[in-house]
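Note that this complex is displayed minus one protein chain, with the remaining chains in position.
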Amino acid sequence: MLQITDLHTYYGESHVLQGVTLAAARGTVTAVLGRNGVGKTTLCRSIAGLTPARAGAVVFDGNDITRTPPYRIHDLGISLVPQGRRIFPSLTVQENMAIAVNTTRSQGWDLQKVFAVFPRLAERRQNRGNELSGGEQQMLAIARALVARPTFLILDEPTEGLSPMLVAEVAGVIRRLKDEGTSILLAEQNAAFAVKVADYVHVMSKGVVVHSTDPVALWQNEEVKTQLLGVPAAVSPPNTRPGT
Amino acid sequence: ERPPIKIGFMVPLSGANAQNGRDILNGFLLLLEEAGYQAGGRRIQLIVEDDEGIPAVGLTKARKLVERDQVHMMGGPLLASSAYAIAPYIHAQQIPMVYPVASGDDLTQRRRSKWIVRTGYTSSQPNHPFGEYAYHTLGHRRIATIALDYAFGWESVGGFERTFLEQGGQITKKLWVPLSVHDFAPYLAQVSRDLDAVYVLFIGRTALQFLRQYQEYGLKDRVPVIGMGTTTDEHVLPAMGDEAIGVTTALHYSGALDTPANRTFSAAYRARFKRVPSYYSESMYSGGKWLLTAIEALKGNVENRDVLLDAIRQAQPTGLPRGPVTIDEYGNPVENIYVRRVERVNGVLQNTVIATLPNVSQFWKYNPVDYLKQPLYAR
Amino acid sequence: MTYLITQTLNGLFSAALLFLIASGLTLAFGVMKIVNIAHGSFYMLGVYIAYTVILRTQSLLLGAAAAIVVVSALGFVMQRFFLRRFGNDPLAQMMMTMGFALLFRDATLMIWGGDPFTLQYPGWLRGSMEAGDVVFPYYRLFVIVVAALVGVALWAINEKTLLGARLRATVDDPEMASAMGINVTLLSGLVFAAGAGLAAFGGVMGGPILGGYAGLDFDLLPLAFVVVIVGGMGSLKGAFVGSLVVGMIDNYGKALVPELSYFTLFAPMILVLALKPTGLYGRA
Amino acid sequence: MTASSTAALKLEQVSRHFGGLKAVDGVSLTVQPGERHALIGPNGAGKTTLFNLISGEFPPTSGRVELFGADVTKVPAYKRAALGIARTFQITKLFPALTVRENVLVACTALDRRRLAMHRTVASCTDLRDAADRLLESFGLLPHAAETAKNLSYGDQRKLEVALSMAGRPRLLLLDEPMAGLSAGESRSMHELIDRLDRSIAVLLIEHDMDVAFAFANRVTVLHHGRVLTEGSCDEVSANRSVQQIYLGDAADH
Partner (left out) sequence: MGARRLTLLVVLALLVIAAPFVLSSYWVGLLTEVAILAILAMSLDVLLGYTGLPSLGHASLFGVAAYAVALLSTRYGMNFWTCVFAGLVVGTLASAVIGLIVSHVRDVYFLMITLAIGMVLWGLSYRWIPVTGGDNGLSGIPSLEVHAGLPFAGPTAFYYVTLVVFALSAGAMVLLVRSPFGLTLRGIRENEGRMKSLGFNTWLHCYLSFIVSGFFASVAGVMWAYYNGFVSPTYLDLTASSELFLMVTLGGPATLVGPVLGAGMIVLLKNVMSAYTARWLLILGTVYIVAILTAPKGVWNLGSRRSA
């Protein structure tokens, strides 16, 4: 569904993505892990068209979207939950979602469904974005992407600032989306969370993918965990799945 | 072959006053073209600078003309503020200069320089006789004034007020309008309808807007408008409509002045620039004649500045479009003042001359020495 | 009483005209944070273009339409090819508009000369209404009504439509807006064009009274800014209230204390900002 | 009462309302000098708002705030900082166009007499520079010292965010989710960093990761709907049934 080949992205002179290649199949959750500053966000932004790559290709559903402007990429069915929330501060919760709503795709998420998952947002629907708490903003950022009814969803650290209960809620959402056939790219710090929901995991370091495997194998690979993710060896594998 | 005589010239050629500056320059160009850029057997080189209507820029430009271009004599500027600003420099550098338009009274009165010869007029000059005219001939007794709030306005209104009051007239109210005003409604609302007339002083777009709004508020048919000649000067008159008809003003020139000299000038100017000449156009056409006459008299030997200055002051150019002019010992012209009324002739508005007040001096009928002891007209 | 009614009507007229000029400015600022120094130039170009077309065709309507279309197109081009590159640098954008303002100013002088002129009144709006001692020109009444209509229309678009929400989203975070499927480039261009068109429309409406002349641009710019600042940059409601406040104070001020004529325009603004640093309805 | 026993922070019935919403509703809380105190609660419980009231971002609707024994309810933020309180922001607030080092230098001058000095260069204030570099060192940011702050990765920006708050040697530190956005490794070193802080510094920490919160704090306060749900030692709180319900959300919907 999404094929990324030898992607090179720069900020000015600094060469951040140094040849990333990965693929995400339809209806799967692909996680990208790695320590701070390895380029996860940059990868997400390059796919969404916010920081177009200088070399390499992003092909989505057979279309080369490497240099397509962001709004067109969005129209093709790719939605982004950006890092740092980036909701529109002067729009109300309702408006934040309204401008993203996609009416061309007939089925998928709508406001009701979103409010059922995040009741807190329903309570605050007339409040402006800058009046929300950090966690509420994060919920809104996710909700906003959902109502766009994407066929491909990019989640850049969606659990940041969410309480454990909501983290579990988000995990549930991801599974539901997957069941509905939506493909997901998940950039995460929280490796424990990622391995719980992902079908396949890529580990990045210094702008390249250095390790690709399935989640269970990753969790058993102590070397990758400590060196590339910084997860302390002592942490036991996630055996419980809270929530849902 | 002697090197050319250099004449420096500065007026605003950009910004809000550019068109007036351009008109002044055009008058000069016409004169020089008629003379073939030649006088006293020497070629004449004109060096034009844009003073932007900003005094400090004017001074810089004057420095440029004097120090870099080494001009022999100069003409300009348009605005009194620039004129005052460069006067000390001109005086110190001893460059003979004619002021064709700048009309600040003190330029040839309390702060005069012998190096500066004004060939235009002082702000109060047309208004002294006009005050008496308004009282006696027009029969006005109670008048309000509305004028732009700066020295030109104060001096004009001041001159008018002085003679009008001396005759026994009454000024009921003096309204001063900042130059930035576009909507005159707040002022018009203060014009009472039982006045004999309002005296106004406006220039350019303010003249246009004022008369338009004066009519809009139904005042035109109730209270006649008299005023300073700039209000209906030919640079705005073509843009005006019926609202201007009947407005009676005083100035030392009218485009419609029916003399052979003016008819010739007017025809030549229209042919050359496709515009009606205004008093700005005439100003440097005539002002330039003092320079050319002096150059002729000296046979082109303009290198000695004292001699050149004397020659300019002694020049008696004839055939000026505005009529006969002599320069008084203060360096200001003694000339005719015309009372003009706007009429539509052959479908075009013009300032028809309805009276000629001859040989008006900047001191009117007063003794210059006593006159200069009194303060300058102010608000 | 007569006096009060007349001055209030005058104040309303000033406010109406100010609103027409300021709404476009506040729009451009609201959506793109562009402090548009060329806004006065748009107004001026509007008058000049209308004037030219009316001279040729004798049609006021054609003149107005031409002014709006041409100036909007100019605004669009300016935004699209010059301002857009500096989306994240408001200062550069402002300087760019300043450069354009100088360009327009001199180009106007070059094309049309510096002679002042006024536009004609539409025939059916000549004359004035007289009720007792109150005299008020029909045309000014007309301008008041038109400004009110424009205000209502703009408000409805901004607050009640999805387009409005999209606009505000673009203001908040253009990058995210584009990631949400908004064609920010096009939208910004159109909004800037609309702002320019509004200015040109203001020029046409003010044309019969203020006319056109060299220097009109920089005479009006501060007025538009005063209104927008008093109300709060980017707020339509602010522009509306701002023009009322400024129009009234300026009018009454000039009439009641002519001594302070120079200060009636700017002193209220200083007062407002001293007490509320972001204007009446502005957000920091 | 001796000076040492004066509470670092004392809140008495503070409330903050936004329109009809009672974001903080009658909260009383005391933090002793040197105490490690965690503040937890579901999203939107009022934790950040409470921080804002303590640091003086905006005034409370009602109630009283006391810092080190002084009533500061109506005192502006910058004066509270001078009393020895510092905070981090949940949503990063840096000086984006300054270099990382300059970011810290600014923070270091905040409570220094030289902040108004115009007659000497910053470079000549070697002690300031050393202090800044030590701080950067301890956060692992020294390699990035000359970079412009806005070009840092999100995680590094979060670190810088915390570093800024520590520059002024505060006596009371308010940390709003300092680990958020940090990778597991970074998060751990941040944890160690806070743990190593001088024992005289009182720390109030907002954190959603319960493991981290409980490992760090001696006392925990749980906020819910703007009110204190419960307060106590880690064991007490983690044993509390309703805490588990609202926070971990097992089965029950609130």
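We call the chains A, B, C and D, going by the order they appear; numbering starts again at 1 in every chain.
Here is the rule we use: a residue touches a chain if its C-beta (ideal position, glycine included) is under 8 Å from a C-beta of that chain, and two chains touch if they have at least 3 such contacts.
Quick caveat: nothing in here was measured; it's all calculated off a predicted structure.
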{"item": "Neighbouring shown chains of the undisplayed chain, as defined at the top", "value": "B, C, D"}
{"item": "Candidates D:L21, D:L128 or D:I206 - the one touching the absent chain", "value": "D:L128"}
{"item": "Of C:L20, C:L167, C:L187 or C:M233, the one touching the omitted chain in the full complex", "value": "C:M233"}
{"item": "Touching residue (missing chain; options B:T60, B:Q167, B:Q190 or B:N301)", "value": "B:T60"}
{"item": "Sites on chain B contacted by the missing partner chain, in the whole complex", "value": "13-15, 48-50, 54-56, 59-61, 63-64, 67-68, 80-81, 84-85, 87-89, 104, 149-151, 154, 178, 378-379"}
{"item": "Residues in chain D touching the chain absent from view", "value": "55-57, 76-79, 81-82, 86-87, 89, 93-98, 102, 105-107, 109-112, 114-123, 125, 128, 148, 164, 167-168"}
{"item": "Interface residues of chain C (partner: the chain not displayed)", "value": "29, 35, 37, 82, 85-86, 89, 91-92, 95-96, 98-107, 110, 218, 222, 225-226, 229, 233, 262-263, 265-267, 269-270, 273-274, 277-279, 282, 284"}
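In this text, only the chains that are shown with their structure count from here on.
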{"item": "Chain pair with more C-beta contacts, A-C versus B-C", "value": "B-C"}
{"item": "Averaged-CA centre spacing for the pair chain C and chain B, given as whole angstrom", "value": "36"}
{"item": "Approximate Å spacing (C-alpha centroids) for the pair chain B, chain D", "value": "74"}
{"item": "Gap in Å, rounded to a whole number, between the CA centres of chain C and chain A", "value": "44"}
{"item": "Contacts with two or more other chains, residues of chain C listed in rising order", "value": "none"}
{"item": "Chain contact topology (line, ring, star, complete or other)", "value": "line"}
{"item": "Interchain contacts (touch definition) - all pairs", "value": "A-C, A-D, B-C"}
{"item": "List of chain A residues in touch with chain D within their complex", "value": "11, 14, 34-38, 41, 83-85, 119-120, 124, 131-136, 138-139, 157, 160-169, 189-191, 229-232, 242-243"}
{"item": "Partner chain C, residues of chain A touching it in the complex", "value": "48-50, 69-71, 74-75, 80, 82, 86-91, 95-96, 98-100, 102, 129, 144, 148"}
{"item": "Contact set on chain B toward chain C in their complex", "value": "14-20, 22, 149, 175-178, 180-183, 185-187, 189-190, 204-205, 208-209, 212-213, 216-218, 235-236, 238-239"}
